[in-house]
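Working notes for the structure below.
One protein chain omitted, others in place.
And now, chain A:
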Amino acid sequence: MKGSFRQSMAWLHMWSGLIVGWVLFAIFVTGTASYYRADISRWMRPELVRVEPTDGAGLAASAERAVTYLKEHAPKARTWFIGLPQPDHPVLDLFWRTRPGEPPGHVTLDPKTGAEAAVRDTKGGDFLYRFHFELHMPPLWGRWVVGICAMIMLVALISGIVIHKRIFADFFTFRRDKAPRRSFLDAHNVTGVLALPFHLMITYTGIITLATLYMPWGVTTAYKGDSQAFFVEANWITTPRKPAGRTAEMAPIGPIVERAVATWSEPLERLTISNHGDANATVVAVFEEPHGLSHEHPQIAFDGVSGEILETRNGGLKPAAKTFTTMTGLHEAHFAGPALRILFFLCGLMGCAMVATGIVLWSLARLPKPGERSFPGLRLVQALNVGSIAGLPAAVAVYFLANRLLPVDLAGREDWEIRAFFGAWILAALVPLARPQRRAWCEGLAAVAVLCLAVVAADILTIPGHPLRASGGDPLFLWFDGSMLVLAALFAVASRKVRRYEAPRRERSARSERAPAPSSVPSPARSPARHTEPTHA
């Protein structure tokens, strides 16, 4: 780190970006996909059919069925979670926790009969969503890794703004027909600058959503170690109650649910029942967020024995808590309708593109000159670039494909889908190590295109109710398959560009006949970057 301020910032930008680039790319891709988490989940559970919203009496009856099931199958659990049927997800989703450290129990029930629902076992969009901030690691570890990457991302963003000398003059500049380093730098700048408000917002609010994990000291000091009190004041939970140690019969859940539904107009989303069978049993009804930027679920706590309301929490937050929930809300964008959601999605794609072009630029800047030898670090970075920029989308496609192709009654099906995801990714990351760079890019991108097409084919072939096969099918399938086709087309174009690329003659006529050298390529996300691919730089 020598020289002027700007030079040292350039050094910082380059290395901070490289260190976390591949993880960031994965975070951006899965995060961008998570804007459509509910839709992905619905696509991955094709057995479920959209229904009209259930009324209070219907919800009450299905809650009764859920409690009956839990009393029989999870009598020892300390807490029961009951996800109530929603129009998009018309089943009862039951979870229960018996003791800390043990994975929670889970079952899906038919809300009308209380029998186990005939739905394929899958994590759906939740896998991608959780991967976005936990990387499929143990939650605490994953969140810390993602948090550190996000903080370094913030460093890279700010230093990137500092070193961009012509940020206004080059605002609209994308010279895709120039030398690779030039056009990739333009693509990096354009995707970074045009969506800069989004990038800054999403990185900062992303850290903020987990801020109490990264920096617990403020809460520890202000609440004298009682973090629960903070969560209550922030409207995350209702006041927790300790078990009394005396047994007592629980009040029927039906009337409680009906009373909850009658209290607020927001749809009732789930129930949390803790200490059932105890005199201090508590039922918390959690509602969907009211329309607004801030992310707050209204909640009502009922006494589980008497059925009386203990506490209601809905709005009325103090400024600090309101700021916090608004930041979280901005990050998750639950408020965004279909059109605004497309814009958020587009911004997410630009984030993917920015990260992808950034890590490719690092290797472009270090390509050996004619007569020089490549060095192992460069080789590794190049292989990792292919492994993440083509490998991750391939893995996501395989995840979708596994959802359609694995036998529906396979034991541990949801785990096999995830194994397919990681298997594909590992394979996609290892192959480029053994292939020449340009071939690796070309094959990797083509593989993603083929896999996306395979997802569409598998969807149409295995789903009898697909709108292309039966009239009155759910249009969701058409939208999903359409997006897969678009992705396939983008990757196919990118692959073709790599194969056909020749370095601009003017600048490199002397060198263009030499051995094929590394090349790099736009990611799917990188529709804007459909420019020439480098062989030299």
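We adopt the following convention: a contact is a pair of C-beta atoms (placed from the backbone, for glycine too) under 8 Å apart; a residue touches a chain by one contact, two chains touch by 3 or more; residues count from 1.
By definition in this document, contacts and distances are computed from a predicted model.
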Among "Iron transporter", "sn-glycerol-3-phosphate transport system permease protein UgpE", "Ribulose 1,5-bisphosphate synthetase/thiazole synthase" or "Sarcosine oxidase, delta subunit family", the UniProt name of the subunit that does not appear here:
"Iron transporter"
Among A:347, A:398, A:455 or A:484, single out the residue that touches the unshown chain.
A:347
Using the touch definition from the top, which of A:176, A:334 or A:496 touches the missing chain?
A:176
One chain is left out of this view; which of A:44, A:82, A:190 or A:234 touches it in the full complex?
A:190
Residue by residue, what part of chain A touches the chain that was omitted?
169, 171-176, 190, 194-195, 197-198, 292-293, 330, 335, 337, 339-340, 342-344, 346-347, 350, 527-528, 531
